[in-house]
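Excerpt of the complex: some chains, original placement.
Naming follows writing order (A and B), and every chain is counted from residue 1.
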Amino acid sequence: MTLSEKATESFIFVSVNILYFIDILGTMVFAISGALAGRDKQLDFFGIAAVGFITAIGGGTVRDVLLGSTPVGWMNDLIYLAMITAGVLISLLFGKTVRKLRRTFFIFDTVGIAVFTVLGLQKALTLGVHPIIAIMMGMVSAVFGGAIRDIVCNDIPLIFRKEIYALTCLAGGALYVILALVGLDQFFNVIITVCFIVSFRMLAVKYEWQLPELKN
Amino acid sequence: MTLSEKATESFIFVSVNILYFIDILGTMVFAISGALAGRDKQLDFFGIAAVGFITAIGGGTVRDVLLGSTPVGWMNDLIYLAMITAGVLISLLFGKTVRKLRRTFFIFDTVGIAVFTVLGLQKALTLGVHPIIAIMMGMVSAVFGGAIRDIVCNDIPLIFRKEIYALTCLAGGALYVILALVGLDQFFNVIITVCFIVSFRMLAVKYEWQLPELKN
């Protein structure tokens, strides 16, 4: 192995680990957002934990079930369960503080969504489906947790109403596939795609980009 | 191969293709009905597309997930995605016209339900479950898309309240299994079953057949 190859390898190793790190951090952030939604609905401790859990693993679970990759992902690595438990505890103990840290929280949430999209997309590609389906599965990984949270809490899912971020995930996924097809190195592809999704969503929220509603 | 065999083969070929054709047309009609429901709920473009999509593939997806036939059906043939996209666009661009063409639309919807039932039933039989389970899976293929649409839109599913058509699909499926058991050729069996389901539902709607509600 040449020095250059060694460098590349450790580079990839680090980048895979960064993705993994953001993935489990994002899972915790999702659990916090779900648990806070449960608190708003006056659920008891178990209900809050359940909604936090479902929000955190819902997207990846739907993706894995649809693709037939079972037992579903979070069952194979207990770190996800641990991070969700931590997230639920944080929102129980420090709910008010978390709500005040809305901005920080929003950034983590956005980065989490971006990473979920990329990892979901990569998993689907590994399982051999068409890239277009893989793009959809990336989006599903990122946004379905929140959608199930809303259904369980008896609301019409937010992603069906206001948020532009499902579309952002689709666009980010499409970008990733295109860059992969033109031969971009996977490492840079991941970075570019994550940055694209994060910036796009931040701009969308800042300038209140919304998809138009239709008047009947 | 004799002439007769050749004729039979091309006959089967044509009939399989007709089923396939109605299947993808039915998928589009379901997407239209879902997208129109999304418009009624004041969803944005993405929400409308999502509800259209879920309505169109929901039944077959639940069937495939329960039977373990994954990746689920629509992932293996992009024509379904294309037809759904077309259906969503039609309901966005020509929503008013489609609503006026209620009668035509209703006929397509009914034929779609009949074909979904037969194809779902056949798929389940192929996967080796008991015919009674296969009959249920035929019904699930046909009606669960609409049920999920209603849950997502925060209504109690219509099939649980008014429509007699879930029962029609079960009856149609039972007819198919019985005719297959007595040795009827599959081609004629499909035609008879589809005609049965279509006529039964049309009569049910025309004469307002309803299952009784129970007074408590």
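One rule holds in what follows: a residue touches a chain if its C-beta (ideal position, glycine included) is under 8 Å from a C-beta of that chain, and two chains touch if they have at least 3 such contacts.
On a predicted model such as this, the values are computed, not experimentally measured, just so you know.
Asker: Total copy count of the complex, if 2 are in place?
Answerer: 3
Operating definition for what follows: only the chains that are shown with their structure count from here on.
Asker: State the interface residues of chain A toward chain B in the complex, per the touch definition above.
Answerer: 65-68, 127, 129-130, 132-133, 151, 154-157, 159-162, 164, 166-167, 210-214, 216
Asker: Which of the residues in chain B come into contact with chain A in the complex?
Answerer: Touch residues, chain B against chain A: 38-48, 50-51, 61, 65, 68, 70-72, 75, 78, 81, 92, 95, 151-154.
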